[in-house]
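Working notes for the structure below.
Every protein chain but one is kept in place in this view of the complex.
Let's turn to chain A:
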């Protein structure tokens, strides 16, 4: 396409020049616009968290206009018939008002909640990608730790948000938190009394959680997100190993104009998915739960999914109570609740340091590892994933038991045994799978690709024709070294050229007119 010469172009240039004269923007803008993004789907997972956080800020601001975190007791006389005349807190009443009488209120509330779930889900998935590819290794340990801290901030931010409406379910959640706090040896009861202003539930905790939820934690998250992204700019992206990709460059697309367009499109897509979910899927129907009363605990009371594994651990832990008469009692909830949570914070935080210590690998790494190439780490990660999934399922074990007609006792015991046995089995199986994949890579490099063509020689022997990846020696072997790249496993994957773009509507995308589809390599200097 020819560039249109016109006043708008020169006007823009002029405006840019004027701005640069005053604010010295050209230098930083050039760095920003030239930032190179590797082109792989797995690098877009963190963005899901980022954009759902933006939607959380927007929808949360809307909700804050109508929500009143007050524990004053009022009598409901709003639109929802089955609660008319019921005594409740102002917090619950204003949430009902927000849901039923404010235009678009229920939609915004549901969107806020779905965005919160997506925020936490995408952090988890993003974290798995970083972990399994070894992207957390030096020099990026700090950013990994910041990520872990953000996960826990999001964890409590979400839990506090779930507690704010003061409905039956959220009060049950707070009650469990109170029990966990009180189980800490020596300081527990005092800490719980300080948190709730005396006896549970009291009237101080909701207003306090509100300020933390709408001001302190979002601010902390915003600050950490800024540092997190800034560090990605300063330390540059990692990338998958491949032709032309080294420890000292980043291959991909520039931020401007290519990636900005993609990111804006992605952001709108995420907003669209969340809006669709908010409109189609009912979430947290607080009007069914009723106002919180200490005596009311429903069956199927679960926390949101990211808290559920802790709930599961609490459900599975045996009732081992430690008593040292006459004064000291350590309730069983202390172990899964406080110790379990403490370990879930500390182990991921320390993992990069632990790995450095045990592997004695102190080098800087800008190229990622394929999960199969580090079977120990991959297997450890899978252990944690399996442990977590069993915890989550056990957190909802009463729903599972009811829906699938399993005895609740059987669910509990399956969870207890599974929590101990399955991670070990997972470690072994994952390790073997990694080794098998490694071996297959080496086999293809040595013998060539399986073509699927069967031949029969004059002796009657059948054999498969292999396509060597390089000039073979007299035995038909190729001496290719494995260097962490993806090894082609199919005939149509062979070739020096990068694979052609796959289209969404056609199997192969036709190249666009302006020829933007060529990969550009940016030498971004030493890392």
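Definition applied: a residue touches a chain if its C-beta (ideal position, glycine included) is under 8 Å from a C-beta of that chain, and two chains touch if they have at least 3 such contacts; residues count from 1.
Definition applied: contacts and distances are computed from a predicted model.
According to UniProt, the chain absent from the figure is "Cytochrome bc1 complex cytochrome c subunit", selected among "Cytochrome bc1 complex cytochrome c subunit", "ABC transporter ATP-binding protein", "ATP synthase gamma chain" or "Multicomponent Na+:H+ antiporter subunit C".
Among A:56, A:209 or A:270, only A:270 touches the chain that is left out of the view.
Touching the chain that is not shown, out of A:10, A:34 or A:84: A:84 (per the contact rule at the top).
Within the complete assembly, A:262 is the residue of A:262, A:356 or A:440 that touches the hidden chain. The chain omitted from view is touched by exactly one of A:12, A:65, A:297 or A:417, namely A:297.
When you scan A:190, A:215, A:233 or A:281 for touch with the missing chain, the hit is A:281.
Mapped onto chain A, the interface with the missing chain covers residues 39-45, 48, 81-86, 99-100, 106, 110, 113-114, 117-118, 121-122, 125, 168-169, 253, 258, 262, 265-266, 269-270, 273-274, 277-285, 288-290, 293, 295-305, 308, 392, 395-399, 401-402, 405-411, 501-504, 509, 517, 519.
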